[in-house]
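All protein chains but one are shown in place.
So, subunit A:
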């Protein structure tokens, strides 16, 4: 104890001295301010300080910015050029105060879109760190923050996870400004709102809540805002962090918010009365609330004619059914109720299963896990190899497993159909939930056959009716039943017939189409 204490003191002193080294207040001395900023950020190599004099003989100034986050062209053209060459009248008014000079610079000479006067060091440093340029003038404890944000970002590309044949090809990017632009371009409504806030104690990531005022239900908006306020993270690198923080139940396998990289999808969701949450640094935008029915929808349903859209949706429900039940049904039928299978089919299945070492359950698990592995590996590998591994792995392993007498050919067919069915679901997160459910159904079938499957099905239903997404039951509009919303659930009626916004969202403005205008 005795020996330890001086050390402790020393460290404390050191911390103390570091704190004392610079002042967190802005001073009137230009030099002092620059030194303070540099000390605060600990002399970063990408911090550029550029001292100069306004006009011919004006006061000493300096701009500070971070290289890489800023657009140097803007700095050169609209700050430096104007202040150094354009200013002639400064001398004639040398009697004015420095603060007034600052105002005059901002009013007359800096030709950048957004200029803000800032009076604290914290604001100044945050602005510099987010890509703005700070302009200090000798003799004043205020400074100008000029918007010069401009960093390299990916160009707008095609959506990679949600492909459609027909529909817009643009997807969100990592830059939140681009993303809001993509939404604004689609909804030119004066009531479209973007409310920003910062998330992450360290990262200070910008998060924007988008909604259309006058459509969205007020409670929903309040609930979203309330939950967003409760977020206390160090860092929010992806919207998944936000989603998991504000979702209703973390015990549920189902995604309780949509994530999408399609601006058209977000735009339609907003006009329905939903809320979108955009996060800087990720192309995935969250849509709340989510319902089971909406998980089955793809934007393409609306772009094709209604019959095609309806057919595709029915097909998708069927695919979800297959993806969940098929292996479980196979297990149940083969190991518990062979009498249920038509005799001819039963014989051929029995013939292929002859000499197989494992019961149907083990066989099914073996193949399903292999399938999941292939899928996972296909995602991680570089794209050209990924596709090959799918084909080679799938074909070769399937073929070899059958000829080696480990699994039956029927099982291979079932696994393949299941996998294809689960690929056809439009929402990737939802498809993962379905994959998880499949395994529990297989277990239920292994224990209690058809009885187990039906009980598992009932349990999933119990879970879904109890689940809520932002106060809205996940099972809407099936139950509680909103019959007017069934027009756009499994069916997709012709667009002119969808004259109301979804009722379950209780939008303030229910009418989508005025009947009078139509005729």
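As a working rule, a contact is a pair of C-beta atoms (placed from the backbone, for glycine too) under 8 Å apart; a residue touches a chain by one contact, two chains touch by 3 or more; residues count from 1.
Just so it is clear, contacts and distances are computed from a predicted model.
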- Task: Have a look at "Response regulator transcription factor", "Endospore germination permease", "3-oxoadipate CoA-transferase subunit A" or "Binding-protein-dependent transporters inner membrane component" and point out the UniProt protein name belonging to the hidden chain.
- Result: "Endospore germination permease"
- Query: For the full complex, which residue in A:100, A:481 or A:513 touches the chain that was left out?
  - Reply: A:481
- Task: Just name the one of A:459, A:497 or A:513 that touches the chain not displayed here.
- Result: A:459
- Given A:62, A:75, A:349 or A:472, the one touching the chain that is not displayed: A:472
- Full-complex touch with the removed chain, picking from A:185, A:226 or A:511, is A:226
- Residue positions on subunit A contacting the omitted chain are 217, 219-220, 222-223, 226, 336-337, 339-343, 448-455, 458-459, 461-462, 465-466, 468, 471-473, 475-476, 478-481, 504, 506
